[in-house]
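So that we are looking at the same thing, I have put the structure below in structure tokens.
The other protein chains are all here in position, but one chain of the complex has been omitted.
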Amino acid sequence: MIKLFKVKEKQRELAKNANGKGPVKKQSAGELRLHKDISELNLPKTCTISFPNGKDDLMNFEITIRPDDGYYLGGTFLFSFQVSSIYPHEPPKVKCKTKVYHPNIDLEGNVCLNILREDWKPVLNINTVIYGLYHLFTEPNYEDPLNHDAAAVLRENPKMFQTNVQKAMMGGYVGQTYFQRCM
Amino acid sequence: MTAATPSRSRDLDKLLLRPGHLVGPNFEPGPELREDIKEYVKVLVVGAGGLGCELLKDLALSGFRNLDVIDMDRIEVTNLNRQFLFRLEDVGKPKAEVAAKRVMERVGGVNIMSHFCRIEDKPLDFYSDFSIIVLGLDSIEARSYINAVACSFLEYDTDDNPREETVKPMVDGGTEGFKGHARIIMPGTTPCFECTIWLFPPQVKFPLCTLAETPRTAAHCIEYAHLIKWDEVHSGKTFDPDNPEHMQWVYSEAVKRAELFGIPGVTYSLTQGVVKNIIPAIASTNAIISAACALETLKIISGCSRTLTNYLTYNGVEGLHTKVTEFVRDRECLVCGPGVLIELDTSITLRKFIDLLEGHPGLLLSRVSVTHRGKNLYMQAPPVLEEMTRSNLDVPLFDLMDKIPKDIVHVNGMAGKGDKKQSCLRKLRVVFNGIDGVTDVDMAGGA
């Protein structure tokens, strides 16, 4: 190797000032893979995507879900996605930005979805995650609760759960908690 | 027999001045080799922590004179059991600066430049300057970044063989407790970090609903306090793992929760361990792994011996196990692979280029999206991005690529024909015909 370095060093001396290249944005393998995921998105018609930072920052985007069925019909729910440079080695970080009365989403926007944490695998993609989120609205489940109270109501009294969801989506109190209108 | 005259390089000279049979392909023993290493070789050490301190010492005592070290961290008390260049009075100072100073004080003639900053803060030119990059890191992200930088200098000839003068070798080490690894990355020849990223197991993440509803272990209680309770109580305030008050809060919340559920084992130390994902670290393992890395660096540069091919694992938990594995590179790797060579005229529009890929016998790519240096030139989907990028279709690709005569472009789409189509992501080496001033040397930083 040494000879090469010697040659290169000498050439470098000669080439100084020849071209002044500034820092170049490096595209990580994670970005490339995400690029593929995004360009292959096949969203259900109830979901839309937006890129708050423009077309060249895919690592931070938002998904809006408008359920067409179930308890949450008529609501609009916003999720933020943050994707790391080592995606898909790590799952995207997802938060629900709309305060929602939901057994699997807490009031801080944490989402209990297995593929976002313990069951994430690099073969999964952004599309799978979005479908997973969508299903949380059509089929909320009380077996893996993050909002304990909402889960208990869904389990014991689905009618009341329905009423509570409506109250929350219209904007109002469920128990002590105030929800912004999201219809 | 004559006794040698006293010299600092008494021991190293045996390896560098004498011919041998089990040596590297271009080994040319002699005093000139020794002097050339001093004069022409520049080594970058990434990280001035447990491995970095050892690496600087080992390299300084292996005949290298020009070293640089980059690290964004400051010295902490918990570093002192292994980062031997630091003293208690150094706590709070930048690691890179103190490490460089201490080694220069001890080893005469060595010059170490320190860089107290993030690796992303440096321009590509900074990295292109080094003969070899040695990594003493503890994060996958940082390894992946440096790997991408080093591989970006790599160029292939028309037969898809790496051009030797563009190869930026890397030597990487890592440790955890009594275990560690050392590896050589010769971009284009041995697997790069990205080819074998699966070697690094992803971090274990507990299901949030387990934390919220059915905690069973002390770690569950701690993560509940850290990930759920913190946000609930401190709306808007971000948790800072380096703030002792924040850590204390998480600890006491975890204790409360553990008591509530009758779960034993929450301690302050465990809280720190879980929240900061602390990896246990000791001096001896760092010494072993760094020494292997420094030795391989010397061998790669000088050719004074054959090298490791290409991955060494060490495990001292039960007895002592070392194992060498020859991993193979992924020829399709987006980071280090050759990609598909495409020669174009400067007048070709992006639309034409996309059509061309569909007919290209090696690609047969339809529904193509194109990205270049972080700029999305065209996206097939989703509609919002398609709309934003559509206007590029009628612009010459050369212009969209900032008139760079040859560069890497990544595309994805559906490959193959008929029913056998499958989605894929490909690397392309685009070369524009008839552009002057393209020489091998000044392209080093342009890939």
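Miscellaneous remarks
Each chain carries a letter (A and B) given by its place in the written order, and its residues are counted from 1.
We adopt the following convention: contacts are C-beta pairs under 8 Å (C-beta built on N, C-alpha and C of every residue); 3 or more make two chains touch, one makes a residue touch a chain.
We take it that contacts and distances are computed from a predicted model.
Note on the omitted subunit: UniProt lists it as "NEDD8-activating enzyme E1 regulatory subunit", one of the names in "Protein CSN12 homolog", "NEDD8-activating enzyme E1 regulatory subunit", "26S proteasome complex subunit SEM1" or "Large ribosomal subunit protein uL14m". Among B:V275, B:L308 or B:L425, only B:L308 touches the chain that is left out of the view. When the missing chain is restored to the complex, the residue among B:P201, B:G236 or B:G319 that touches it is B:G319.
Across the entire complex, the residue among B:F84, B:F239 or B:F327 in touch with the chain not shown is B:F84. For chain B, the residues touching the absent chain in the complete assembly are 1-4, 6-15, 18-22, 54, 57-58, 61-62, 77-78, 80-82, 84, 87-88, 91, 105-108, 177-178, 182, 210, 214-217, 220, 261-263, 269, 273, 278, 280-288, 290-292, 294-295, 298, 305-309, 312, 315-320, 322, 324. If you put the missing chain back, the residues of chain A touching it would be 114, 142-143, 155.
The working rule: only the chains that are shown with their structure count from here on.
Chain A and chain B have Cα centroids lying 27 Å from one another. Within the complex, the chain B residues that touch chain A are 24, 26, 28, 33, 36-37, 40-41, 122-125, 129, 131-132, 140-141, 144-145, 148-149, 152, 164-165, 169, 194, 197-198, 200, 202-209, 212-213, 227-228, 231-232, 235, 300-303, 334-335, 369, 371, 373-376, 379-382, 384-385, 388-389, 410, 412-413, 423, 425, 441-442, 445-446. Residues 1-9, 11-12, 15, 18-19, 21-33, 35-36, 38-43, 48-51, 54-56, 58, 84-86, 89-90, 104, 106-108, 110-112, 114, 117-118, 120, 122, 144-146, 148 of chain A are the ones that touch chain B when the two sit in their complex.
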